[in-house]
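Quick one: structure below, then a few questions.
The complex appears here without one of its protein chains, the remainder shown in place.
Right after this comes chain A.
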Amino acid sequence: MSIAISVEGLSKSFAGVQAIRNLSFAVPKGGATALIGPNGAGKTTVFNMISGVYAADAGRIVVNGTDVTAMPSRRRIRTGIARSFQNIRLMPHLTVLENLLVGQHVRASSLLDLLTPFRLVPNHRWKREARAALEESGLGRYADETVSGLPYGVRKRIDLVRATLAGADVLMLDEPAAGLNPSETHALRDHLRALLGRGLTLLVVEHDMKFVDSICDNVVVLNFGEKIAEGPLSQVRRHPKVREAYIGVEEEA
């Protein structure tokens, strides 16, 4: 089984507070792995370290066989990894289509790509590709809308489409289902299944266990920055440390 993301002995502290402690786990290629844990467990910190927003104090991060631990954040996307954000971070004044065009950058980064006035060309291939990705996700009608005026659920999905347009084969999704209504969650589930069907690898931070159960085959549980369990959700659910982390320890009377 080949590995998409491998994290070995990762540690990070902020002003003396140990956020991540000696964390190791692997994300197998072609499947969906969930990173779960109570609030403040360090899930988003792990995402930020893998994507390069935070530098690791210790440990090693390997993406698609490339050691990215010391690689500048800007270059990591070229190893085939892209991410979405817990609090949606699209460019609010740009249209949906323009946001997606920005997302294509890694595949259109030559000087010629940068300076070609392609937006004057009707139906240019970059625009066509972005529109097709939107159509495929059922979001085609929003292509020319300004992002700031769109409903939360739609913006969440657009964030996901932008990540896919980077041409990455590993997607890190930070709470993709948070704040979605049941029908939006259902559409998201179908969308993610379609991505898995295309051979993409997903690493998902999510609180909705029903959603995790329907998508992910492997779960890594964090608490206070440490891994406390790993395996299929049905198994880790019964793990005493996981139960303790989520429910707490019953005090003896």
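To be clear about the criterion, contacts are C-beta pairs under 8 Å (C-beta built on N, C-alpha and C of every residue); 3 or more make two chains touch, one makes a residue touch a chain; residues count from 1.
Just so we're on the same page, contacts and distances are computed from a predicted model.
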Candidate names "Amidohydrolase", "Kef-type potassium/proton antiporter accessory protein, CPA2 family", "succinate dehydrogenase" or "Amino acid/amide ABC transporter membrane protein 2, HAAT family"; UniProt protein name, chain not shown: "Amino acid/amide ABC transporter membrane protein 2, HAAT family"
Listed residues A:13, A:109, A:181 or A:235, member touching the removed chain: A:109
Candidate in contact with the missing chain, chosen from A:40, A:92 or A:240: A:92
Among A:144, A:190 or A:244, residue touching the chain not depicted: A:144
Residue of A:7, A:134, A:150 or A:166 in touch with the missing chain, whole complex considered: A:166
Hidden partner chain, residues of chain A it touches: 51-53, 73-78, 82-83, 85, 89, 91-95, 98, 101-103, 105-106, 108-109, 113-120, 144, 146, 149, 162, 166
